[in-house]
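Missing here: one protein chain of the complex. Every other protein chain is in place.
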Amino acid sequence: MRRVTKLAAAVTATAALAVTATACGESSTESGGKKNKGVGLAFDVGGRDDHSFNEAAAAGTDKAEKKLGVKTKEMTAGNNETEATREQRLTSLAKAGYNPVIGVGFNYGKSINKIAKDFPDTTFGVVDSGSAAKNVSGMTFAEHEASYLVGVAAAKKTKSKKVSFIGGVDNALIQKFEAGYVKGVKDTDPKIKVETDYLYKESDKGFNDPARAKDMAKGMLSRGNDVIYSAAGQSGAGSIEEVSKVKGSWAIGVDSDQYRQKGLEKYRDAILTSAVKNVDVAVYELIKSVKDGKPLTGNQTFSLKEQGVSVSTSGGFIDDIQSDLDKVSKDITAGKIKVPSKP
Amino acid sequence: MSRFRSKFDGYKLLLALAAPALALIAAFLLSSLVIAATGKDPLHAFAVMIDFGSKSDSQVWIINKAIPYYLSAAAVAIGFRMNLFNIGVDGQYRVAAFFAAVVGGALSLPGILQIPVIIIVAMAVGAIWAGIAGVLKTTRGVSEVITTIMLNSIAGSLIGYFLSEDRLAVKDGNLFHTPNIPAAGHFFTIPTDPKPIYGTVLIAVVIGLAYWFVLGRTRFGFDLRAVGRSESAASASGVSVKRMVVTSMLLSGAVAGLVGMPTLLNESYNYGTDFPAGVGFTGIAIALLGRNHPIGMALAALLWGFLERTGIQLEFEEYAQEVVGVMQGVIVLSVVIAYEIVRRYGLRMQQRKVGEELSARARTDANDDTAEVSA
Partner (left out) sequence: MHPAATRERVIKPSSENSSRPPDPGSASGVAVELRGITKRFPGVVANRDIDFTVRQGTVHALVGENGAGKSTLMKILYGMQRPDEGTISIGGEQVTLHSPADAIARGIGMVHQHFKLADNLTVLENTVLGAEKLHGIGARARRRIGELSDAYQLGIRPDLLVEELGVADRQRVEILKALYRGARTLILDEPTAVLVPQEVDALFANLRELKAEGLTVLFISHKLGEVLSVADAITVVRRGTTVASVRPEETTSQQLAELMVGSELPSAETRDSTVTDVPMLTVDGLHLSATDTDGVVRDVLDGISFTIHKGEVLGVAGVEGNGQAELVEAVMGMVDPDGGAVTLDGEDLSHAPTRRRRESGIGYIPEDRHRHGLLLEAPLWENRILGHATEEPNTRGRFLGVPGFPELLALRDARTDTERIVSDYDVRTPGIEVTAASLSGGNQQKFIVGREMSHHPKLLIAAHPTRGVDVGAQAQIWDQIREARREGLAVLLISADLDELIGLSDTLRVMYRGRLVADADPATVTPEELGSAMTGAATGHLESDEPPASAEPPASDDARPENGTGGAK
């Protein structure tokens, strides 16, 4: 054993020397071009095809590709990532000359604001998080307002007087969804019971674990809930699938108009409506502003007022209550209804 | 005798080199196959990895990344050396880092006190969390695999419970995190260009040395390894197996408690909802890869960091994001299999040598007998 130890020690020593010898060498950020190559888009976990949040952002870049003729480079986060990894992803996009560089999801909040300082000539955008640097556009949405509206819809559609909410991860952002939804239901009919639950307490896995959402939805359905609102990114597909199996129950989608999504086509008849976050609009506007040479920066809020959030009507399942919703919508924008952002 | 010994050592050296060489070749070939199957050029991928991974900022990144991996692997390896499978390093380090962050955020002492207090709290909490599994194993006979998995889950919920505004956390945008540790509680960094290396690398070095020393050079380490090799023989030799189980779980947990320190004291200065999770599981892979050897694990942790660093670059170069995950898996499998093959081969060689020597003696004896009879 002792010989082995010595050998290993020698190997390490050599390796250490090699590191120190080359550490003074070239840094990877020093190479790479400066020409603008298009949009750098960093997805959150779940990736482009999550039928929800990431997909909404992708719709924005797709539109930009078509209308503005810019190219997009897409990269995706993995589970259990650390700050260092996110920073590296953003750095490699910025370094390669992509402008703007957009991080989808509040997970990128810290890293974008940090990296932005290293690339002052690049415009950065982050969805769901605030701006803390000059060249960062922080795009946040009034999810609670859209959630309030779907809450009203749920209250009007439930027969069992039991509705429920599934959150992906129990964090401040998803709690906004919960708070709006619960308030919307209760304001419409205080007797309705709302069951709320989260897939994970603190792990990002909550946004791409459809199987767990499916199980949770199954439980809720068996307890008599007949409307389930899932704010859980890709996981939501699981609960939508489960809801579609029970006749007379409704799923409420999130972020994108999930009725119109290819991947969920089979279950579309169970999707009552979706609380849409118009991420695509926000993303498109940012790209356009960069293209026009007048990059948007600072905090931008997208609420019901700016049509930053909305309720989808595809499928026509809520046509009968549309007028009620319009009225509530008006009251919110007028400030008559105060929607809480914390449960 | 000495002639035999030197021969054996020669073999051992050869075998020691054979295993990693075999593993690397196998991993290289299999990864190439996988990359080729995705329709991409594997050689270019390796070129990208080597080129990008050897950049100075990559080196710093890799070292910083490897620190928690190494600590996690050491925590797992302490269990492995005595045949305990501490799957719970993940929960242990998170609970430990959380409470250390809470204490660190609440205290405002001079750095010379603040940092040790934070570290001691982390080690104590980690040890307690792992100790629960140890105590349950010795008193109720519950497998540590089950308890540590459950404790991981409990750890997640416990942190989730306390990590809200009205409890122990503050809200920062969409994140919740514990109050920041004052600047005095920040660990020093080693200035390198363009980014510094975390000073907590020293903690990893100290733990590596202590691991080597305690396990290889002390009575306690011998007892621990004896239990790992044969519980019955260790107990007959006078080791209290139960006490050893609890002690080693406590030690493993204490080291696990350190896993979160590089992040906490060098990077985030708080424990938030974005605190890295899953490092405990990475530690299992790295302990396997490094064969529980203090230097082997260091190399494995660096290799892991290298793969993660270069993996993002691969994605950037339009390779499938999963390629690096596959590579990591392939490397661990190759190493485990290669070492097992080489170990068995070595054992057979050794037995053959013993057998040969004995039958050589037998033959000489037999010849002597014949000679005597015919005389």
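For the reader, a short list of remarks on this structure follows.
Order of writing sets the labels: A and B. Residues in every chain begin at 1.
Convention: a contact is a pair of C-beta atoms (placed from the backbone, for glycine too) under 8 Å apart; a residue touches a chain by one contact, two chains touch by 3 or more.
Nothing here was measured: the structure is a model prediction, and the numbers come from that model.
Within the whole complex, touches from the chain that is not shown fall on B. Considering B:Ser164, B:Ser240 or B:Gln321, the position touching the chain not shown turns out to be B:Ser240 (whole complex).
Note that of B:Asp90, B:Asp223 or B:Glu308, the residue touching the chain absent from this view is B:Asp223. Interface residues of subunit B facing the missing partner chain: 1, 4-5, 8-9, 12, 214, 217-223, 225-226, 229-230, 232-240, 347-348, 350-355, 357-359, 361-362, 365-366, 368-369, 372-373, 375.
We adopt the following convention: only the chains that are shown with their structure count from here on.
Centre-to-centre separation of subunit A and subunit B, using mean CA positions: 34 Å.
The residues of subunit A lying in touch with subunit B in their complex are 3-5, 7-9, 11-12, 15, 19, 22-29, 73, 75-76, 78-85, 88-89, 92-93, 96, 106-107, 109-110, 128-130, 169-173, 200-203.
Within the complex, the subunit B residues that touch subunit A are 9, 12-13, 16-17, 52, 54-61, 63-65, 156-157, 159-161, 163, 171, 173-176, 192-194, 263, 267-268, 273-274, 276-278, 293, 295-296, 298-299, 302, 308-309, 312-313, 315-316, 321, 325.
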